[in-house]
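In this view, the complex is presented without one of its protein chains, the others remaining in place.
Letters A, B and C mark the chains in the order given here, with residues in each chain numbered from 1 onward.
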């Protein structure tokens, strides 16, 4: 991180172009809230931001345990920030367990702030520390260690308020927030506003949080221990109105936009599952958009209810995570052969089976492409960033309705919970979603296809004279009558495949980040967009002949992809799986693409991707 | 078909080296039985045989309708017979609908035998014949047409028996059987024996069928209309005791053999579905082998019940067809991560969705490989012929137990119902299935792996001192304790994949049918073995530089496969799907393999494969 | 909401013919499904709903082939899922009249969970369960309603499962309408079909059906004239529970919490058990009765009113719109914490 001294500050104010901070503590310590507030403050400061919340599968894991540690990481900068960052400039550890779990990610010489009050014998034992780590001189040598008794300072600041000890304790995360806000010169206004809104009804709590926040801030200002603090300038970002956006909210709002533009009700059938549940919960709050949520008895009912809705002339949507998507396979197959619009959100998480419910992964690509009996082609698309989820959801509805086809959206736990400053779009500029239900009797057949899209007519039950029956048994093209004719079956298999291929018409030319031809092309999809872009731009800065492309459309693939791949001597495909897209590319284009694969439940580190690039180029 | 006159027969007896015959009629006409009996007679005659039953999805489709036609085809020969044959030497049509549906498959000059009694106005209308086809002179020109009033002749033969008209009518299929048996000089003994066994309790019915069978035979002998008949010599087949074997029975019996050799009970959990149901039904008849069948409430219960049995120390097996396998995906994922033995039979049928329940297909390969959430590797194997199903089922159990891994067996509707003369093996020569349950407490850990197989110990509940818990959440290697540790997860993902890769140790060297290097290699898997081999041997006879290999192991692939593929200039992969194995080979070995794909619910015609070979070679 | 929309539209005068589709019927000759099909087609005009507003949803099975033969909208879906699909359809289109046709396997084996949940949600759907106590389409394996010890293809020495009683199950799930009728009693079927179709909320009607190929005469006790008279108990609201031939009339009475059969003569009208469709407790008692100890109840066991799932869903939507106006995506996007970045910014 480049530092330049700035004059005239009471304490030395150094300027940074980016910083990576992690707040870590007990599930009960409110680290997620602390991180979110720090994010908002940084957004106000005009920085670009990427965040990474990380919490245990247990609801409220017992205090002090290693598995109970919850953390929130963000990177903010005066330039484009692609990822939450790999290694930390600053770690705030609210207890020994947090220190134990996260210390290894802190850069040597990094800022380490600990709440000494939590470092008692019990907590040290729970964290498995034989001896008190803070007494170990090595720690202070390796890092810029700051021991702060936040608990005491917090209680001091509000001792006169009529709250019990537990309630007072609960505010200490705002002490940490205030302190770190001072260190990075963040504006406190947004948090103060939040406090007043949130605790409007309980004045004392509002007062307590306000005071503690300011106390933390003042502590940094005055305490001797902090020699300097930092400024991170506002980033060069396209002008406009911004908001913080998480992936799941963006998916939900993308559906709302689609409902408004298509003028159709949306029926969202879902069964709760981490990390997809918040889509259901978000949609349930927006009934005014004629989005109807059904919390179904299971995933099979969720997808089939959505199919029933599509049959009725609404937009049927369902969402889940890997295990739930597996259960929907048979239902999706029905939508494929019934040729009805259907949107399926798959918020990928660590697997197999129950796996790592709260961790991220990209390993459902093959399931999305092939996870059904027989030849059952569907459209597969994936968002690149939290904000992109908005456009992807909208696009999914548009394609599903236009082609009468299921569309699977592959998001993941990282995109779902991560957030970024998001330029609010002018919805009227989105491509229209024109629905025309067939009403003319003349020449109607249920499987009479549109020559351009091969889609069959969508008929709303209730339309006089168009009464008809469809089903899951193979049917004759055009008439839709049950047919066991061998040639017709072969024909229908090809029609269903060709219809999905036609969706390639909808894919814009692929943008290449870097030279149009060169030594190495890095190909990515989904939530690894940030890590890959950061790594590639670093390699380019090193003067390497490297480019990257990001695939939002995974089936069908972009028409220009084959051509692009052949312009590079090597192809690297980083994925959070054992190599799925790389197999698809090899099979499709017969190119010797190689994978970079780490399946740790975490985003890929751009540093590691950068190293992989070097290695592969080394061998050029 | 080569014909050579033979002296001294009352009617000219010509010798053929092979013949293809199809019996076709109403679902109610007993064509399946007729075909099966003719098959047995041909087996007695020492021919090699391949059969193709083909019946409607409806149970008893209304009489006379096109969709109600049921047929049974077989090829028998004095040389190795690989397929039921593409085009027919002889077609027996019991009614107009049967003629309408099947005539196009009869070779010009082929033998056409029709039951004139069924060609009344009603039946002609139902079959959609504007004018009576039998009166059309073109028919008699194009084929050797024989109009026989089988119904009348049948009634004549048994007019004195105390059976009602309906009962008498029902025997007419045996008239056809007798007639065709004479034409191809088949021994009647097996059928006569069958009649006496089957109708032991009802003497009149036995008498009726016997008389009608002989009447049909005599009719051929005496009636003027048949100028000649044919002999097909016994085939050169490995000596030994033979029986007719169908694929589903072979799968069931393979499990019985595995139960006997492993000394473990087998729990078969299944939910009925065509064409897999007969495995459940067959197993239910063999309780003495300690095979316990559970007809579960659905496919999810079927697979999870099997998993529960494996956890208990039995061999858990489940079976279904494509739609049911889709429902089992989540359960299979549990077995993957719990690392328990599990065998899954997938009897593939036409799809997607409900599709064509009674027709065959090979389109579940991708589902078997990838149809689960996240990285969820399993072993996938496939039988080549009906009889091979016996060895595949046995092998599946052996591998599942040795590696503590799920094994998916991909059979199909054609193998399931088709039959072949099968050399009865000496079961004691099969590789042993040694089960050792862990009992030593010393140094026990649930996920402590065997260095050779990477399999974890199998512990029978009830073993003192080894009480332990497993589950679907990611676990620490060795200890099996729940673990969210990123590095451990990456490690476990690789361990599970490597364990499946190690199964390659079990795969014998691939046998190459043809030159070890050349212009073209045809690669096949599953039920297309026969069609491919026949086509390739024909091409070889034409002097082409062509070889073929057949893959029984689809995951992992044979270790020598990559090397073999590189020995040929072109690679052709015929499949009854849109190109699945071909994608796997291209991705894995980066070879420019091309597919030959017809998805018609029928076996591939070896003729078409032969043409495809010519085409590809033409372009060499 | 419910099907009001449908009733609003003005309705042509229909006959049975208007509800016959052009598809070949593909059941076995002699199958009980033929009679049910004709009874349902016959009962349609009585609904007073335009044909285009009627939808038949089914799963998989011989019974589930049903929609193809109705000249209405229809969807032959996948095995066991029809109730869930119908739920989604009703939430999207509360103006449609929705029927679900299912079998004992489709509705109570693989589809049992969806059956439970549609019944407790009380979605406004008419469910017709054709119970032939066998899996017909898959050629004769036992079903969840088959008798314990039933010998079938999959149970050569007899099944080991106690059967589920569809009516008891439905009542245990909180069904608001539960009835039973027979494929060979056209008049009763017609009555019951109309009762079920007019019920507001989920109507569960079990139709005893003959599979003459794989389970012929499984309901013979109700087919043969004499045994039918002897064992059939016709339930009629407000009428006492009497059954049996005129010369041997019997009454069903309660003895504490145990039902008993006594000679009708023995009980004065005061002691009689008068059928009350609104008494769910009584319905649960009746659902469990069967020969030989008891008569077989036929008719409407229970019919009550309860909140309808999709009506509440739609009311919530209407309320939200009337209170705060229809959704406006632009307003939503710009609501809450936002900040401007001016072109000079950064």
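What we mean here is this: a residue touches a chain if its C-beta (ideal position, glycine included) is under 8 Å from a C-beta of that chain, and two chains touch if they have at least 3 such contacts.
Everything numeric here is computed off the predicted structure, so don't read it as measured data.
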* **For the chain not depicted, the shown chains it touches** => A, B, C
* Identified contact with the non-displayed chain, of B:227, B:241, B:516 or B:541 -> B:241
* Which residue, A:96, A:265 or A:323, contacts the hidden chain when the whole complex is considered? -> A:323
* Asked: Pick from A:225, A:285 or A:452: which residue touches the chain that isn't shown?
  -> A:285
* Asked: Pick from B:28, B:56 or B:269: which residue touches the chain that isn't shown?
  -> B:269
* To do: Taking the full complex into account, find the residue in B:206, B:231, B:435 or B:473 that is in contact with the omitted chain.
  => B:473
* Structure fact -> Touch rule applied to chain C and the missing chain gives residues 109-113, 116-117, 120-122, 144, 148, 157-158, 160-165, 168-174, 254, 256-259, 276, 279-282, 284-285, 288, 306-307, 309-310, 312-313, 316, 319-320
* Since one chain isn't shown, list which residues of chain A touch it in the complete complex. => 57-63, 65, 67, 271-274, 277, 280-281, 284-285, 287, 293, 295, 297-299, 323, 353-354
* What residues on chain B make contact with the chain left out of this view? -> 40, 43-44, 46, 78, 190, 233-244, 253, 256-257, 259-260, 265, 267, 269, 286-290, 292, 294, 296-298, 300-302, 304-314, 316, 330-331, 333-334, 338, 424-427, 461-473, 481-482
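As a convention for this text, only the chains that are shown with their structure count from here on.
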* Geometric centre distance via CA averages, chain C-chain B, whole Å -> 40
* Asked: If you average the CA atoms of chain A and of chain B, how many Å lie between those two points?
  -> 47
* Asked: chain C: which residues touch two or more other chains?
  -> 60, 78
* Asked: Touching two or more other chains, which residues of chain A qualify?
  -> 330, 333-334, 338, 471-473, 482
